[in-house]
Structure formats: C-alpha cells, structure tokens
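In this view, the complex is presented without one of its protein chains, the others remaining in place.
Moving on to subunit A:
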Amino acid sequence: MVGKKGVPDWLNSPLWSSHPSDARYATKTPSPDPPPRPPPPPSDPSPPPPPPPPLPEATREEPSLSRVPPEEDSLQSQLLTEFKLTLSKKVINLGELRRLTCQGIPDGAGIRPTVWKLLLGYLPHDRTLWAHELDKKRSQYNAFKDELLLNPSEITRRLEESAGSKTEEFNCKGSGLLQRSEITDGEHPLSLGKTSIWNQYFQDTEIIEQIDRDVKRTHPDMLFFSGDSSFAKSNQEALRRILTVFAKLNPGIRYVQGMNEVLAPLFYVLRNDPDENNAVYAEADTFFCFVELLSGFRDNFCKQLDNSVVGIRSTIAKLSQLLKRHDEELWRHLEVTTKVNPQFYAFRWITLLLTQEFSFTDCLLIWDTLLGDPEGLQETLLRICCAMLILVRRRLLAGDFTANLKLLQNYPTTNISHLLHVANKLRGPMAS
C-alpha cells in the first residue's frame, strides 16, 4: 500500500501512471510541413488540460506547456515552424533555441544536426561566421589525423623524404655492399626511450585494440553501425578514428570504455544530416562536438578523480540527495531498507548519458533535452535520473533488493515526454 505521506500531490495524480494515453511519441508517419493554421476545435473526449491557444509568432509566456496535447500533429508542425524561424535568423537566439529544444526536436525535419551543433557551441551564433568556422575546424581535424594516425614507419619515411635522403634502388644494375647509414634521433623500432615514436606507438596499441573492440560492439542491432555493408564499415572506421585522435590528444583520460556509446548518437545524427555538404564532414564535426560534450563531464571518466568532489561518486551522491529531497520515502526505501546502492544503477545512467537505458530513438529525444536545457548537462541529467526513479516508485517500494536492482538495471520502456515533464517539475531549489 503506497503511503501518501511526504509525496507531493501531483505525483500521485493518475496522469503519471505507467500507461499514459497520450501518443505524442508513439510511432507515426512524419507529418509534412504544412503552413501554420489555427488548431481545429477539440473533438476528443475531455482530456484534463484545455487545448492550447493559437500560437502567436513571438514567444509564449508559459514555458512549460502541458505535454498531453490532443492535437498532436498540429503542435508538431507549429513547433517545426518555430524552429525554422529561429534557425533562419542571422544571429541565432540561443535562449529561444534551448526553449524550443526542450520540447523535443521534431523528427524527420533534418534540423537536429544543426540544432545540436549550435547547442554544443560548435557553430557560432552568427550565421555568417559558419562557413569560416567550419572550414577552420574541419582542416584542423584533418591535420590531427595526419599527425596522429600514422604508424612510425610512415612517419620516419616522411621525415626522410622531406630531408631528401636517397633510398637504394633494389633492382638497379651493379652489386656491392649496401651502405649503412645513421639513424635519426636514435629512433629504432626496439627503442625503449620515453620520447621514442616507436615506443609510444607500441604503448598505444593496447588502447587502439580496446577502441577497435568497442567500436565493433557498438549497437550491433543497427545497420548504421554494424554488419558487412561498406556503409557500416566506413562508419565504424570514422568512430575508430575519432576515438583514437581523442585518446592521443588527451593523455589524461585517453580512452575509457563507454566513450564509444556516448559518441554513437552524435555521429549518427550528424552523419544523417540531409544536407550532403555537412554529412560528408560528419567525422570532423562529430569530433569537435564530442570534445565539447565530454568537456562537461570528463571528470566522470577519470579514475583518479572517482573519490574527489568532481568525480563520479560525488555526482551519484548528488542524485541521491536529489531523490531524498523530492521523495524521501522512496529514497529511504531504496538506500536504507533495501540497500540498493545508487552506484549499482546510476553509474551507467550517468557516465553513458542514458544511452544504454532507452531505445536509440528515445535516447535522441532525451539528448535533445540534455543538450538544450539551460541548467546544463549534469543538472538536467540528474533530474532525469531522479524522475526515472520516481516514475517507477510503486514497483520500487514494493520490491526488495533483487527486484529493485533488476528493475533499475533494465529500466522499462517509458513514455519519454512524460519522463521529461516529470524531470522538468523537479527543477528549482526546494520542491514544496
């Protein structure tokens, strides 16, 4: 029997039960882009909130729109129109863009790549600077690849060619002793010197192998990432190169298992940009977006920082506190009574940005909010995790250690807009 003590009333509203009737994110055929039209009169049997008023072009005052609208298509198309309007401006209003993104980027319109690039700060606000920025970044990435992805054999060959030394021709006439020449900088394959390119190469092989293994295992169920097609193979190669370049440029954290999972949705979205001019450079663009994305929470990947104030343990502790604040009963039941240590489930939720907990398409929607919310990635992520716990509170409160752990490590399919709305409500310093 679920007690009502200490739980805010709105949580117990039947609206948040596990099978909501709204079908906002149910599968539907992508709506074509109609011109804005006034919403049709409500025909459904009474849903609790009244239908939204016709939208003016300017911003609305009420940011948190009810997420259970009856005329779903029209809302989607209106949202799309607003997006297009915001994106068409010469100087993009990021605040406005964030507000729109938190409602979920409409599928099928191909604007997600651009929106994500703006939110991650890859594209500047001023549209006129885009071409220049993109050019600069893309050639920078090519330079990285050139510098970092060569094996030592190729590096030495290039150095020698530029130094103009001659190589003996094998098949030319004449015979005689082959001349021995000095090696440059003491570089030879068996060198154990710390600065030796050969030594560094061999030390990196372990990382390279790990990256290779993980890339092959990424989303084996998706044709984009896996399988024998040359498309999948080239995508895997791109992922591999991005992670290798990142590892070499960041000797502090190198590569940690799981980074491939965080990279995958980014690359997927950018590679599927309907604008071919962008899709072709998806690898370079993804690299910088990945760096940006990771910069906020790379401390979570650093083993040495685990126990520090910025490490993963402290982040998980924040989640714990958040839960305690909003739903003390559930918190007590989970952590004290059934002793489900949040590290058992929240570790993967947080470090992998929920990519493992939901389907790929749901994940993209969650990432819209994660990237778009002005509160920042970590805060938003923690709120969503807290909402995930609250949404299944009935099952958790009824379960013991095993049942709860099983549930949280295999989080059930949920209505995402529902989840995001609950997360939204958890905003603010003190919920009453």
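Here is the rule we use: contacts are C-beta pairs under 8 Å (C-beta built on N, C-alpha and C of every residue); 3 or more make two chains touch, one makes a residue touch a chain; residues count from 1.
Following the convention adopted for this analysis, contacts and distances are computed from a predicted model.
Comparing "Vacuolar protein sorting-associated protein 29", "Histidine-containing phosphotransfer protein", "Cell cycle checkpoint control protein RAD9A" or "Mediator of RNA polymerase II transcription subunit 7" against the UniProt entry of the hidden chain yields the protein name "Vacuolar protein sorting-associated protein 29".
Only one residue in the set A:128, A:162 or A:205 touches the chain that does not appear here, and it is A:205. From the options A:93, A:140 or A:153, the residue with contact to the unseen chain in the full assembly is A:153. Among A:131, A:190 or A:336, the one in contact with the hidden chain is A:190.
Although one chain is not drawn, its touching partners on subunit A can still be listed: residues 151-154, 156-157, 160, 165, 167-171, 173-183, 186, 188-192, 202, 205.
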